[in-house]
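Got a structure for you, written out below as structure tokens; questions coming shortly.
Left out: one protein chain. Kept in place: all the others.
By written order: A and B. Residues from 1 in each chain.
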Amino acid sequence: MNLTLKIWRQKDSSSKGQMVDYKVTEISEHMSFLEMMDVLNEQLVVKGEEPVAFDHDCREGICGMCSMYINGEAHGPDRGITTCQLHMRMFNDGDTITIEPFRAAAFPVIKDLVVDRSAFDRIQHAGGYISVNTSGNTQDANAIPISKHAADEAMDAATCIGCGACVATCKNSSAMLFVGAKVSQYALLPQGQVEAADRVKNMVAQMDLEGFGNCTNTGACEVECPKGISLDNIARMNRELLKASI
Amino acid sequence: MAGFFKSSVGRKVAMALSAFFLMFFLIIHLAVNITSLFSADLFNELSHFMGTNPLVQFALQPVLIFGVVFHFVMGFILELQNKKANGVSYARNNGSANSSWMSRNMIYSGLVILAFIVLHFIDFWFPELNVKYIQGDMSGMHNGEYRYFHELVEKFHNPLRVGAYVISFVLLGLHLAHGFTSAFQSMGSTAGRQKTMQQIGKAYSILIPLGFIIIAVYHHLNPHH
């Protein structure tokens, strides 16, 4: 199929960017979206032009590096996937596809479609851990039984890949799904409950400091999340913070 | 606890608390008004009680005013923060793919409701204050009978006003359609995401505005009692 691409080009964080049109031809429907971008970039490199910069790494939907806003949706029109798992069979011959970086004041553009998501790391630094040293003689892994239900719920929260689709898609650029997922994972496990109160306070404070917006419960994040992280995690975070503050 | 309400999560909780209060108030308000459909006397009695009871006037009313003002002011503050958090806007954004119109436009439905409240205050509340506290007439009487029902009917004589009320109530319904369940979520409860509560929310957000609309339209169509 032949496609027209409208892509955000921006030289660096201090430059102004704009949308630029490109054409690609003979795209196979079995290609992944990023392989289609590879075709475009190969075309540009051979012409001596700068290829479109975009973040990508594992290309199997788990590293969370890829981050495109395609036709007005984070990771494009399909559900439960990242951009690298989006396949061209979702599009039709002759389509015009708009490709933009994930947008949020807390995610400044580095170049073209590459954004800086280090705000997520800093939130994790604030409390996204359990304070246990590596010793080799922590108690036996089976010493504290954990109900299957709690373990499964913690796992569901822990599957977050930190891609930032929740922020990008949120009309308020809120990071609460991301933070809620981490807070929940630990709050559900006995090992994490010891410092749960401090954790939620510190992580929420850092989240606010980074300039993310406020959640208005539109639920868009849950829909666009490639890992289907549930809004229940935001409710749990709210609950945890209330509990920690009273 | 002071720090809590400065946090984004705390502000959500504050929004939700004020919302619950306002939603409760709407039920009371509708319950009083609905009596006007079948008994002018009962409506007058209740109105007079609400308008003159010191507890209602000097305790509940200020709380209500505070709740309304807080909900609006905080709503605007949060909206401004959110706009700032957005940064550059998308050239193409397909919001309807992942969220409801109501949830994305709370600020606009909220603004219409604000405009309505101004109109509503000019229509009813300011004249009330004038009669009761400036002119000092606490009797609630006019020409020998309670004035409340009569005033109500008179107000709905003007089709433009009725139209404005109807539009405002529709937007109130849309605001509630998202707000009702959203408030639970903000309070940290997943109840709002469960089916029963969603159905209750739907019923609430339809019935309350519909009740007010019926009252306005009924009195417009039946001007002579």
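What we mean here is this: contacts are C-beta pairs under 8 Å (C-beta built on N, C-alpha and C of every residue); 3 or more make two chains touch, one makes a residue touch a chain.
Just so it is clear, contacts and distances are computed from a predicted model.
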Given "succinate dehydrogenase", "TldD protein", "Peptide/nickel transport system permease protein" or "Penicillin amidase", the protein name in the UniProt record of the chain not shown would be "succinate dehydrogenase"
Quick one: which shown chains sit in contact with the chain that's not drawn?
A
Touching the left-out chain: which of A:Ile99, A:Leu189, A:Ala220 or A:Ala235?
A:Leu189
Filtering A:Gln18, A:Thr96 or A:Ser118 for touch with the omitted chain leaves A:Ser118
To test your reading of the contact rule: which positions on chain A touch the chain that is missing from view?
11-12, 28, 30-32, 34-35, 38-39, 42, 44-46, 48-51, 53, 55-65, 78, 80-81, 85, 87, 89, 110-111, 114, 116-118, 120-121, 124-126, 128-142, 145-148, 151-152, 154-155, 158-159, 161-162, 185-186, 189, 191-192
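Throughout what follows, only the chains that are shown with their structure count from here on.
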Can you compute the centre-to-centre distance for chain A and chain B, using the mean CA position of each chain? Integer Å is fine.
37
Listed in rising order, chain B residues that touch chain A in their complex are 1, 3-4, 7-13, 78, 81-82, 84-95, 97-100, 103-104, 106, 178, 181-182, 184-190, 193
Touch list for chain A against partner chain B, complex:
6, 8, 19, 69, 71-73, 77, 98, 100, 103-108, 169, 171-174, 176, 204-205, 207-208, 211-220, 223-224, 231-232, 234-242, 245-246
